[in-house]
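Here the complex is missing one protein chain, while the rest keep their positions.
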Amino acid sequence: MQPTVRLQRERFDAAAEAAALRRGRTDVGAVVTFTGICRGDENGKPITALTLEHYPGMAEAEIERHVAEASQRWPLLGVTVIHRYGRIEPGEDIVLVATASSHREAAFAAADFLMDFLKTRAPFWKQVEQAGDRNWVEAKQSDDAAAERWRKPKIGDAAE
Amino acid sequence: MQPTVRLQRERFDAAAEAAALRRGRTDVGAVVTFTGICRGDENGKPITALTLEHYPGMAEAEIERHVAEASQRWPLLGVTVIHRYGRIEPGEDIVLVATASSHREAAFAAADFLMDFLKTRAPFWKQVEQAGDRNWVEAKQSDDAAAERWRKPKIGDAAE
Amino acid sequence: MARVTLRYFAWVRERIGKPDEELDLPADIGTVDQLTAWLAGRGEEYAYAFENRDVIRTALDRRHVRRTATIAGAREIAFFPPMTGG
Partner (left out) sequence: MARVTLRYFAWVRERIGKPDEELDLPADIGTVDQLTAWLAGRGEEYAYAFENRDVIRTALDRRHVRRTATIAGAREIAFFPPMTGG
């Protein structure tokens, strides 16, 4: 399986990416997609836009490491991860995770796993524009807890 | 939230259905889709087609009951369930579950929950055509076990 | 005597040889289990369909019920194998 990992400023077409995972093959029985979208509010207040900063090089490497780990854990037939950076307005897509497998359990679990790790381990930082102010979004404890669900004793790397 | 539940013989457009869940709104932060696809083999042998039989009336009612339960359990902003019946060839879509929420946890959990219940509680039966034979697909214990994960003491209805 | 519509699906339908029928049930049939026992005695196609009653699922008026459920008042009773949709 050759996964697709892309970081880009431009919008993407989630539907086309999902379709590509199973086109022309009949071994795929399940496709799961997660699309993360820029909401129009943050903490109850309207936002103008998000700006996503990332660590070029490390972001790709980190996502690829987690895709490789997902492929070891579950029998995947395809994985696509696309994460945008730069300025993103409400209603626009931010991130796509799409997984394909013969059966639903693997496709669901791998997509869920990859999203938890994108949230907590991929080097991206969101800044939110609200009423002329710009503020960095704070990391959520609930995201760390979600990622912790997947930890196996021997897999954890050196970081907290 | 007005969910969409459809049973139909015709193919559907999963991408268009997912897009409809968040079009023109900025409260949706997460969309999860599950697409179940007819594979080209069953138990290691090639298949010509699946034929899905269903119980008209009850199938809709049962799906709607589980959609209503999902809406009570998680803060959903949209749900679409489409299940086909009739003859379906390898590579064609069988079922779509799409969920929309502000945050990813609800969208993932509700889609996973709904698929487990479609597998074990929605009155559909698959017959597989293989080398001229037609055989009913047997229910999997693993599907029952997956559905059991969601059971709460007070929610279970009268059936096993 | 209570008149009900019986519906059969998948291999239960194939074994009995019809998708549905209307029947007048004897008044002493109180539960799903009693009904399947009575049906199994109606002929060899029914005996075949209900030969392993543990696996047959039942719906009363389009809701899943256990084998011990009382059928009183049901207008439509359906029998089918475990579901394999999704």
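Just so it is clear, A, B and C label the chains in written order, and each chain counts residues from 1 on its own.
Note that a contact is a pair of C-beta atoms (placed from the backbone, for glycine too) under 8 Å apart; a residue touches a chain by one contact, two chains touch by 3 or more.
Computed from a prediction, not measured in an experiment: that's the story for all the values here.
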Partners of the unshown chain among those that are drawn: A
Full-complex contact with the absent chain, from A:A14, A:A30 or A:L52: A:L52
Chain not shown, touching residues in chain A: 36, 52-55, 57-59, 61-62, 83, 94-95, 115, 118-127, 136-139, 143, 157-160
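The rule is short, and it goes like this: only the chains that are shown with their structure count from here on.
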Whole-Å gap separating chain B and chain C, where each centre is the average of the chain's CA atoms: 26
Touching two or more other chains - residues of chain B: 36, 115
Sequence positions of chain C contacting 2 or more other chains: 86
